[in-house]
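Right, chain A next:
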Amino acid sequence: MKFLGLFNYWVFAILLVIGLYALITKHNLVKKIMALAIFQSAVFLFFITMSKIEGGTAPIVQAGVSGQVFSNPLPQVLILTAIVVGISTTALGLAIVVRLYEEYGTIEDDEILALDRKA
Partner candidate 1 sequence: MPEYTLPLMLLLPLLGAIVIAFSGRWPNIREAVSLVTAVSLAILVFSWFPAISDGARPQITLSEPLPGLSLALSLEPLGMMFACIASFLWIINTIYSIGYMRGNREKNQTRFYVCFALAIAAAMGIALADNLFTLFLFYEILTLSTYPLVAHKGDAKTIASARIYLGVLLATSIGLLLPAIIWTYVIAGTTDFTVGGIIEGKLEGAAVGLLLGLFVFGIGKAAVMPMHRWLPAAMVAPTPVSALLHAVAVVKAGVFSVTKIIIYIFGVDFLFSQPSAQWLQYMAAFTIITASVVALYQTNLKRMLAYSTIAQLSYVIMATVILKPLAEIGAAVHIAAHAFGKITLFFAAGAIYTASHKTELWQLAGIGRRMPITMAAFTIGALSMIGVPPTAGFVSKWFILAGAFQAENYLAIFTIIASTALNAMYFLPIIYFAWLSPPATGVDMDHGEAPGAILLALSVTAGLTILFFFFNQPLLDLEGQLVESLPL
Partner candidate 2 sequence: MTTLLIGVFLLLLLVITAVAIVRSTDLFSGVMLSGIFSLLMALNFFLLDAADVALTEAAVGAGVATVLLLAGLKLTPSTEARARPVRPIAIIVVAIIALLMIYASFGQPSLGDPTAPAQTHVAPWYIENTPELVDIPNIVTAVLASYRGYDTLGEVFVVLTAGIGVMFLLGGGRGKPFSRLHTDPPQGLSHYLIPKVIARMLAPFILLFALFIQFHGEYSPGGGFQAGAIFVAGMILYALVRGEDKALAVIPPHVLLWMSAGGALLYGSVGLLGIAMGGQFLEYSVLADNPVTGQHIGIIVIELGVGLTVTGVLLSIFHAFAARD
């Protein structure tokens, strides 16, 4: 049971390193942005896992019902913010990629580096 209870955390760890691996090794900039999204999603999973309480329900008070167990609202709030931060980063990153493609004609970072060196 302990193992099953920690399974979420392991998936978090694995997703995190999959994203990190792709970030390090991939040269395609769009791919890097996707990898960044996986990387960040892993952290979302981590926080939301933390918020779950056994037998709990979403923290919305229903009129007339008492004695409910609510899952922890705080990590959820944090992740709402983090998701927004993530999409903002993605948008900005993509805009930079588009501009890079217009300037260099490629979105592979090793080719961009080679062009920079030549200059």
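Here, a contact is a pair of C-beta atoms (placed from the backbone, for glycine too) under 8 Å apart; a residue touches a chain by one contact, two chains touch by 3 or more; residues count from 1.
These made the cut because all candidates are chains of the complex that A comes from, given by their letters.
Keep in mind it's a predicted model, so treat the numbers as computed, not measured.
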item: Result, touching chain for chain A in the complex among 1 or 2; value: 2
item: Interface residues, chain A side, partner candidate 2 - complex; value: 1-2, 4-22, 24-28, 30-31, 33-35, 37-38, 41, 44-45, 48-63, 69-81, 83-92, 94-99, 101-102, 106-108, 111
